[in-house]
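Working notes for the structure below.
All protein chains of the complex are present and in place, except for one that has been dropped.
Just so it is clear, A, B and C label the chains in written order, and each chain counts residues from 1 on its own.
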């Protein structure tokens, strides 16, 4: 965990594997008087692809913040055909929360924001129902109902997209949002929508996973947070966890037990995201935790 | 899980082990037209002691509610030297919450009450600090500051006891309440105060367990909910859980990770309590889950 | 855990739910001077079906062992349309082990037998390959190769069935046996074949689950022990467990990590079986643990 008061930069990189990649990046930082705070790298042998996350202190760094991206690209990135993201911890991550009628994930997220466990900004809560407005009001949060039916879906999603772009959110959290997003919406936020699915994927995709789990007679249930892609419940998995159940547990028991999994697993995924520790690649994630 | 709408009775029993105990209890219920919904029993071989929880439907039961305790005692309980508790699910469990400055457990409990995950009554939140009053206000909950220092402790605890008795609470939840209760206070609520301790007891008793865990270099941390007794962190354990950590986790990381354990472990203990599924005996618990 | 030296009887019962079932069974035992050691019951509300496991001491029990089944049926079982199994702990459970080429589960099982952790008899190890014969020889265990190809399958399975019936095995353990059993074979041992599948079912059914798990990018892998039915990997689940993995784990890593899950999960299922703690019903199990 970095010192919270300092300003640091983070590079998330991936590129074809090659000799000298770590040396090239660390030399770039070292030669410009950058002090590395943490460095993680990974090589996917099957894909022959290199992944790296490096965080360094900007105190005394020779290159001004606004030019780092340009310099890095010119000197290192292009040479190795890298794709990279550059983040500054001085910017508070901003995300929108989408909800429907269940409150457990929403409360959990808001508590973390309020208690400053997370240093983030949540400029909007969007819902397809009015039910949870009272919670937003209690927390003095903007709450926008954008009701969706099969006739208005395209148009309402367009409203959502515009609102989100206006508010300059970095990513979107689906906190048990019970609407399937269109491909068009998903395409507007590639690997920037985090969902919580109430099963250990790939088991029990789609609707009513606790009912399916009960009917199958499993002895563990789970929850999965993942980036949303055009394929339902098929996006890159960020985090999963499970809990034991028994024949004594009814469907309502599974739902109750599952809520605790859902909120904790979703919170862990958001925590990783706001620290820029996740690198999605194809249908998987590299999680530098 | 019982049908929520029906009215049922629950007997929690323990007594010296003997032949025919289950038959005696089930005959008593059956002969009076009681339909058993669930039955669990346990014999502690070392203690030669019998434990039982039985729940039955009151619909059509021959003995009126207010006479069950008397009849059971006369016909069965005294004969076998039983100690027993009788509960009716028609009574909503009532508990007080004690907090200090940390909000995660409090939010978590209130969310469960508000969303009707738990059907309970919380007539009061008591704190030794004013910090969390804003949360109580958001939830329209009574919040009472009873500040405690070494000079006024006896007197302030007396105020607490009177308030709690007035409000007729069944039990008390210490949701990260950072004050050691006196023996006198504990004696007023025997096995009726549920605490959450932020370590897997008996490791790291007392103050600053996450610092101790960090210094010892453990690879898992935990949380423990237990009944409070006169001996600090030595009361009967109700529930425990753990999570893996690594050398990368600093003390603030352990605190953050630990919060999720604390709130979930405490909530599980409360859930067991409100279902009357815990039978404390000596320094242990029988948990009929 | 019962006293190992005493002789006890176990009844596993299921029947349509009705009033007075527990009283009827416990009266039967009590009236015949049977001391109940443990009793568990469960009602499946959806199926309206009652399940029970009761174990009692045969010391001083009024009905001779060989007549218990008859008396119980006449006095209780038929009246309530029960299906039941009666077991005596004086009989050591006997099971056959089926293996192919991987040794981890086999060693694990044999170690438990040799060290008397389990009090069982293993009259035969059957394999479709010769590879693990040296292990059987080290443990002085009979090892029979019954090679199977698509032409001889029916005939070779018939040999297996005859051998198993001759040896009077109570059940069969597939300890990573890499052959799909025919419906005919399965029908000869209904709910008496325990398999270990190397994934948390229902995810990753069929062949190469670790490769599938790797390709899907899951963050936990699991293992499942279940009774074998005619539908591949669809039988009643007995036990499951999981372990966290990360992007750093290759397929060989998953296989290595998974082996530890497989052997432990399989061993737990066998342990439940030899204590007669599993009651399969339809495609699920009641596990009285």
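Here, a contact is a pair of C-beta atoms (placed from the backbone, for glycine too) under 8 Å apart; a residue touches a chain by one contact, two chains touch by 3 or more.
This one's a predicted model, so the numbers in the text were calculated from it and none came from an experiment.
S.K.: Looking at B:141, B:164 or B:218, which makes contact with the chain not pictured?
M.R.: Checking the options B:141, B:164 or B:218, the one contacting the hidden chain is B:218.
S.K.: Please identify which residue in A:35, A:100 or A:115 touches the non-displayed chain.
M.R.: A:35
S.K.: Using the document's definition of touch, tell me which of A:27, A:70 or A:137 contacts the absent chain.
M.R.: In the full complex, the listed residue that touches the missing chain is A:27.
S.K.: Please give every residue of chain B in contact with the chain that is not shown.
M.R.: Residues in contact with the chain left out: 42, 44-46, 200-204, 216-220, 222, 236-242, 246-248, 250, 283-287.
S.K.: Touching the missing chain, which residues of chain C?
M.R.: Contacting residues on chain C, toward the hidden partner: 1, 102-104, 107-108, 111, 114-115, 117, 138-139, 248-250, 252-253, 256, 259-260, 264, 267, 289.
S.K.: Hey, which chain A residues sit against the chain that's not shown?
M.R.: Looking at chain A, the ones touching the missing chain are residues 3, 19-23, 26-27, 29-31, 33, 35-43, 45, 244.
Following the convention adopted for this analysis, only the chains that are shown with their structure count from here on.
S.K.: Find the chain most remote from chain A, comparing centres computed as mean CA coordinates.
M.R.: Result for max centroid distance from chain A is chain C.
S.K.: Out of every possible chain pairing, which has the most C-beta contacts?
M.R.: Top-ranked chain pair by contacting C-beta pairs: A-C.
S.K.: Roughly how far apart in rotation are chain A and chain B when fitted on CA atoms, stated in degrees to the nearest 5?
M.R.: So the copies are related by a turn of 180 degrees.
S.K.: Any idea how many Å lie between the Cα centroids of chain A and chain C?
M.R.: Here chain A and chain C have centroids separated by 42 Å.
S.K.: Could you give the separation in Å between the centres of chain B and chain C, each centre being the mean of its C-alpha atoms?
M.R.: Roughly 37 Å, centre to centre.
S.K.: Where does chain C touch two or more other chains at once, residue-wise?
M.R.: 42, 45
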